[in-house]
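All protein chains of the complex are present and in place, except for one that has been dropped.
Read from first to last, the chains carry the letters A and B; within each, the first residue is number 1.
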Amino acid sequence: MKIDHIVQSQQFTVPMIWNLFERTKEMEKIVRRGGTKDYERFIMASLFYAPSTRTRFSFESAMYRLGGKVISTEQARIFSSEIQGERLEDTIRIIGNYCDLIVLRHHEEGGAIRASSVSRVPIINAGDGSGGQHPTQALLDLYTIYNELGTLEGLKVALIGALDKGRTARSLAYLLSKFERTKLYFIAPPEVQIKEDILEHLEEKNVHYELLDSADKIISEVDVVYQTRIDAERLIDKKIDLGIYNITKDFLKKMKKNSIIMHPLPRSVEISRDVDSDPRAAYFRQAENGLFVRMALITMVLDFE
Amino acid sequence: MKIDHIVQSQQFTVPMIWNLFERTKEMEKIVRRGGTKDYERFIMASLFYAPSTRTRFSFESAMYRLGGKVISTEQARIFSSEIQGERLEDTIRIIGNYCDLIVLRHHEEGGAIRASSVSRVPIINAGDGSGGQHPTQALLDLYTIYNELGTLEGLKVALIGALDKGRTARSLAYLLSKFERTKLYFIAPPEVQIKEDILEHLEEKNVHYELLDSADKIISEVDVVYQTRIDAERLIDKKIDLGIYNITKDFLKKMKKNSIIMHPLPRSVEISRDVDSDPRAAYFRQAENGLFVRMALITMVLDFE
Partner (left out) sequence: MKIDHIVQSQQFTVPMIWNLFERTKEMEKIVRRGGTKDYERFIMASLFYAPSTRTRFSFESAMYRLGGKVISTEQARIFSSEIQGERLEDTIRIIGNYCDLIVLRHHEEGGAIRASSVSRVPIINAGDGSGGQHPTQALLDLYTIYNELGTLEGLKVALIGALDKGRTARSLAYLLSKFERTKLYFIAPPEVQIKEDILEHLEEKNVHYELLDSADKIISEVDVVYQTRIDAERLIDKKIDLGIYNITKDFLKKMKKNSIIMHPLPRSVEISRDVDSDPRAAYFRQAENGLFVRMALITMVLDFE
């Protein structure tokens, strides 16, 4: 299964997701064995228009574990002292001469699609715009759920935070809607609740969902708590007790034994440090899965057989 | 043919240029085959005092295709929080301990020569100062003409733009003057025409040239149009119609079938997007040649036989 570009999570069908997860399992084994040299003749370009060290490191480590090479910038906006802001399309055409794969973090929504329309090498979208896509994050989130719980069917998932602007929560809701008997709980102050477009999509797909302003009612039932930032600054005038959205030791006590807490990271105060040692705290394992999923995605766009 | 340092285009004699072009052809083949490991024990340092992602990527890709390794900075000016602006000579002496080759982009004219005077490893000048040299660009431009047209003799070449400050156009004129029966047409508003020093050089060498303020007269005759930026800001008070210097579909119609359009890139408005699909638009192939020429140049300074 060869993919030309990875630009948005919608492009992944269920069979593609299973193919990805099989490859990901294989990548875990490869990393345990110390990596491979299978991709040693390939060069990946990290073309980041803004710094995002963690995402970049995760992709670059993935490429190195596969045996490949990396050229890298975190300041692609400053292309030269003479012209600031060359057109993305020109840049992509030129950089495509110097590599076999471009990992692109662009500041404008739709940047990855524009890039893929002119590129001679595969584009992997590593985030485009704040309202845009970050498909590899969504896929690693989904993989983490599968890997931790052993299934993607019949799951009850609570998503917490400022969901209206939560790119990762939105993408995950979208991907989970593809699987049987999913139940979604969107937990947020009404001012920052998930937007209508996602809800319409869920209704079309007949996915059960509930909008809640507290986790109390469902906390003991859910299989996954997907925690994100609450964006306190936007709510500063609302006199809402935002503390109720934080995950603490007390919150943990009410959760099922066989459940997990996830977070796309970095976190602020929304998960207390003393939660870290609980086996249900899956967020650091989630970050580790980022490596394996990205290795698998790289092989899907580069595969030369 | 071993070169100690590559600091200015003047150091390249015609035999050296042919040797370079032979190597470049070989590099094209090596890249098609997926690269080589011949240089795997070598480390290149990209020492950029200002960002220039495209040039840097082109060199780093070249080194990786040769099998080598790269250490890289785009902010060499900030050497430490304590001392800003260590002397270039000290920096070069120290960095020379950590690599086998330094690719230097320096902000001062003459930086590359100063560096080469103290360096224990080869220096390749990747641009020094706005009025300085960028020899690898000049050589890849020359190679592109040779590769596209099959010869460097008897060529008619139009150079368009703000030629007085056009480092790449100036260097190319210089290199072309070494070949038989070259005719050069400098096309620019008089305010930004090519400087006397180049014209004196051409007269010495008996090279035919013309200064024109429009391409109209020669457009249907030339083999190469070398387009550069027109630097509109400097001409803003002059009430000149700068649009006549842009290359459009109409401009193309008047050009010979067997001719090419080049540009050092990045471009602004001086070449319309709808020109890109014409086979005579050679500027993206020119960027690709940058890879092969730089690979060849790296082998010329590193060669260990």
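The criterion applied here is as follows: a residue touches a chain if its C-beta (ideal position, glycine included) is under 8 Å from a C-beta of that chain, and two chains touch if they have at least 3 such contacts.
What you are looking at is a predicted structure, and each value in this text was computed from that prediction instead of being measured.
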{"item": "Candidate in contact with the missing chain, chosen from B:14, B:94 or B:236", "value": "B:94"}
{"item": "From A:51, A:131, A:154 or A:243, residue that would touch the chain that is not displayed", "value": "A:51"}
{"item": "Interface with the undisplayed chain - residues on subunit B", "value": "41, 43, 45, 47, 69, 71-73, 75-76, 78-83, 86, 90-91, 93-95, 97-99"}
{"item": "Touching residues (missing chain, whole complex) on subunit A", "value": "34-35, 50-54, 56-58, 60-61, 64-65, 70, 72, 74, 229, 265-268, 284, 287-288, 290-291"}
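Keep in mind that, in the parts below, only the chains that are shown with their structure count from here on.
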{"item": "Centre-of-Cα separation between subunit B and subunit A, whole angstrom", "value": "41"}
